Each structure stands twice: as C-alpha cells, then as structure tokens.
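Have a look at this one.
For this depiction, one protein chain was excluded, whereas all remaining protein chains were kept in their positions.
Naming follows writing order (A and B), and every chain is counted from residue 1.
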Amino acid sequence: MIQTAAMICLGIGILFNTLGVIGILRFPDVYTRLHAETKMTTFGTIFLALGVIIYAGWMLSGTNDSQYLTLAIHTAIAVIALAFTNATGSHAIARAAHRSGQLPDPSVVDRLAEVKSRD
Amino acid sequence: MNDIFFIAIAVLGLLILFAALRLAIGPTAPDRVVALDTINTLVVGGMILLAVYLGQTIFVDVAIVYALLSFLGTIAISKYIGGEL
Partner (left out) sequence: MIRLLATAIAAFVAYLFLTAGSGTIILWSESELIIGCILAIIVGIASYRIFCRTGSVRMANPIRLILLPVYAIIPLFIEMARANIDVAIRVITGNVKPGIVRVNTGMKTDLGMLLLANSITLTPGTLSVEIDDATKQLYVHLINVPDELRDKKVVEARELFSFFNIPGWIRRIAE
C-alpha cells in the first residue's frame, strides 16, 4: 500500500520532468522555455522527493534504523533549497535575457520594453 | 522496489541527454543557461534517488551542496549575460 503510494509519486515526478524537458525543446523563445523549466522540473522533483520521503518513512517504521530518518529530513531540506533557488535563478535568467536585448518573440503585449524605450 | 528506483534514475539520465541537446543547439546564450539549469535540477533529483538505490545517505548531502552551488553558477552566468559584471 505505502509502496504503491511511493511508486505513484515517483511516476508523477518522472512524468512532469519529462514534460518539462519536452517543453524546453518545443517552446519558441527563452521566456516560454523558462516557464516549462522552472515550474515543471521543480514540481517533478518535489514529487520525486515525496516518493523518497514516503519510502524512507515506510523503511523507518519497519527497521527502526535512524539512517532513514536522516534520509527523509535531508531530502526535505534539499527540495526546499531547490524550490527557492530555482525560482530565484529563473528570475535572474529572465532579467538577464531582457537586458541582453532579447524580446519575447511571439508576444501580444510588452510593457517592460515600452518603459525601457521611453527612458 | 529497488528496480523502480533504478528505472527512474535511467529515465532521468535520458532526460539529461535531451536537455543537453538544447544546451548544444540553443540559438542564444540565455537558452543555454535555461538548459543548464534544467540539467542541474535533474541531477539533484537523480542524486536523491541514487542515495536510496545505493543505500548511501551521504549522497543527499552532496545533492544539497550541489543545488546551492549550481544556483550560484546560474546567478553568476546571468549577471554576466545581463552585463552587470
């Protein structure tokens, strides 16, 4: 039962990671690729880690080995660090891309370029 | 159960190869940074799964440090591309 839950979490994680990678290969410009990268791979990795945490909790209740407690807590810390740094890093990439003069290619509205051209 | 972790690690390795394709063909520098960032995230996920597969908890500590260092790398490259360095 618990094994099935961990397996489902791993499956969802792999699915979203796959869609994220397909997204960065398919989308037309940098900003839409960033959408795919940031959201999908972060969400996928959160689910992978959730699967690992469920598995570690199951092993902990079975064997009572403190190694699995360490595994679960460290995995949670790694994922929290990853979620924060990924969001901030994608913000930095988007800002750098706009500063280097790359405008969103198919775009219906661009308020930032309007403000920059007015200055 | 261990087989499933192995399959997941294999799929992640395959995905890293596909992301490396974007790293190779990406027309502009920001595209390449996006691909690099994807690879970093996938490597962290793969390390967490490897820690379970091999039974070595120390791999997760490596994953934490790798996540923080790859963030620093992304920030440095972005600053360089944006012309603030």
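Following the convention adopted for this analysis, contacts are C-beta pairs under 8 Å (C-beta built on N, C-alpha and C of every residue); 3 or more make two chains touch, one makes a residue touch a chain.
As the structure is a computational prediction, the values presented were derived from the model and not from experiment.
Participant: The chain left out touches which of the shown chains?
Facilitator: Per the contact definition above, the missing chain touches A.
Participant: In terms of residues, what is the contact footprint of the unshown chain on chain A?
Facilitator: With respect to the unshown chain, the touching residues of chain A are 16, 19, 22-23, 26-29, 31-32, 34-36, 38-40, 42-43, 66-67, 69-70, 73-74, 77, 83-84, 87-88, 90-91, 94-95, 98, 104, 106-113, 115.
Methods note: only the chains that are shown with their structure count from here on.
Participant: Which chain A residues qualify as touching chain B in the complex?
Facilitator: Residues of chain A touching chain B: 3, 6-7, 10, 13-14, 17-18, 20-22, 24-25, 30, 33-34, 37, 41-42, 44-45, 48-49, 52, 55-56, 67, 70-71, 74-75, 77-78, 81-82, 85-86, 88-90, 92-93, 95-97, 99-100, 102.
Participant: Can you list the residues on chain B that touch chain A in the complex?
Facilitator: 1, 4-5, 8, 11-12, 15, 18-19, 21-22, 28-31, 33-35, 37-38, 41-42, 44-45, 48-49, 51-52, 57, 60-61, 63-64, 67-68, 70-71, 74-75, 78-79, 81-84
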